[in-house]
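To start, I am sharing the structure in question, which I have written as structure tokens.
Removed from the display is one protein chain of the complex; every other protein chain stays in position.
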């Protein structure tokens, strides 16, 4: 029986080990294919060239247009999600009745469960035509609609993480503020939000990371034209969309074009990895402060 | 002292939680088929000592013991002793009733089932017998398949006793078994302890001085990790030798 115990523990250990193997696998796959890429394209060109045209006859390999497209859609998404999400968090915490909070929170979570390809459809067929009524210059594919819809998608992420942060602020702080005759608004912005700031920042960082890696909304609605611009009205291309675009076509394995998706992938991975670890670091510091 | 043999013995026992010295050089011998009560203020080490007797502290990180604990003369911390075998010999009942979230029947036969006993007739017989021993049979015989969590607190605790008895141990450790119960349930448990000592060696930790006086043959008083006094309960309660014991049992501290 002792032997069985040991065997079972070994199997469980192996399952846990798989998570490490996945990480190693991701890094290895991205690195090994990108190294092949960087043998043919210098890293300087990759980082400084202003055009990305690996699928054309005149090939240029500057990642900047893809990064710009990614940052543009992310920026728009956060500009939508942060004010709305944070307001919801404050409203639910300081103004709404407990009963309302109980009903609204799960309803907002529904927003996070809808498949992203469905959001893409929405951005393309509803939001863009709607916005075109007010913005005549808006192209059929554009960063604006994709960014707005992505923002709606990540509202629950910001609202629920921020709400957790605000509600974990010690009661005494809030009571002190009310005790001095502050209104709810003054208490919220004068005391609660500053006290919960690290938690709110963590929620925003995680939301940025999510937006940077988001694929289907931008693949459907933002276009496939790598462009070094911050103009939200024209078609652009994000890193993720580029990977999808190549995957849809018949690019032969081992070709330089094929390797570009791994070079794009590792760029994306570096961004999200840095953002995620930044959020862990802030979270840890913040926990230590309160313990 | 009587002529009964020593069921459990601790020799020069020291125990530590990390740097904290929880038990200091404990020497004690407990006779078989007697009730020994451990008393003392919170944090005095009585529960820690109880839990070393069936090695329940093994799972606590940083816990270690030095010295010997002998069960029928054999060191239970020896390398060749298997913890699961030890615990079949030394059963335990906890402070708060902790029935498994399963049926009454499944609770009682759990110990046997994990030993690999599958025969239904054996299990059913053992279940009835131990439920009878725990004075619970009449109350539950018609609802053995009902959830154990639906029983009252006192019934749950007797179920936990039945569960411990089902694997036929020779020692029963009880960690404040009545502290979470109402007076009537407490009386039932005490009555039960009185019955059970005909067949089992019982060690009970209690906060309640009257309870120690009512149920035990011997009492051990612990204070700050030391065994201050150990004697027949009657003598200890009428003429304690140590001043600290006297202060404690007369309620001056603790």
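Here the chain labels run A and B in written order, and each chain numbers its own residues starting at 1.
Operating definition for what follows: a residue touches a chain if its C-beta (ideal position, glycine included) is under 8 Å from a C-beta of that chain, and two chains touch if they have at least 3 such contacts.
The rule is short, and it goes like this: contacts and distances are computed from a predicted model.
Chemist: According to UniProt, what is the chain that's been left out of this complex called? Choose from "Alcohol dehydrogenase", "Cytochrome c oxidase subunit 1", "Phosphate transport system permease protein PstA" or "Aspartyl/glutamyl-tRNA(Asn/Gln) amidotransferase subunit B".
Modeler: The chain we cannot see is recorded in UniProt as "Phosphate transport system permease protein PstA".
Chemist: Write down which of A:41, A:90 or A:177 is the residue touching the left-out chain.
Modeler: A:90
Chemist: Kindly state which of the options A:48, A:168 or A:186 is in contact with the chain not pictured.
Modeler: In the complete complex, the chain left out is touched by residue A:186.
Chemist: Which residue from A:23, A:48 or A:231 sits in contact with the chain not drawn here?
Modeler: Considering the complete complex, A:23 is the one touching the chain left out.
Chemist: Tell me which residue among B:36, B:54 or B:231 touches the hidden chain in the full complex.
Modeler: B:54
Chemist: Considering the whole complex rather than only what is displayed, give the residues of chain B touching the chain that is not shown.
Modeler: Touch with the absent chain occurs at residues 54, 56, 59, 61, 83-88, 91-92, 94, 96, 98-102, 110-111, 113-115, 147, 149, 160, 163-164, 167.
Chemist: Determine and list the chain A residues touching the chain excluded from the picture.
Modeler: Output for chain A: 1, 4-5, 8-9, 11-13, 15-16, 18-20, 22-23, 25-26, 29-30, 33, 83-84, 87-88, 90-92, 95-96, 104, 106-108, 110-111, 113-118, 120-122, 124-126, 152, 155-156, 183-186, 188, 206, 209, 212-216, 219-220, 240, 243-244, 247-248, 253, 261-262, 265, 268-269, 272-273, 275-277, 280.
Keep in mind that, in the parts below, only the chains that are shown with their structure count from here on.
Chemist: Between chain A and chain B, what is the gap in Å from one C-alpha centre to the other?
Modeler: Their C-alpha centroids are separated by 56 Å.
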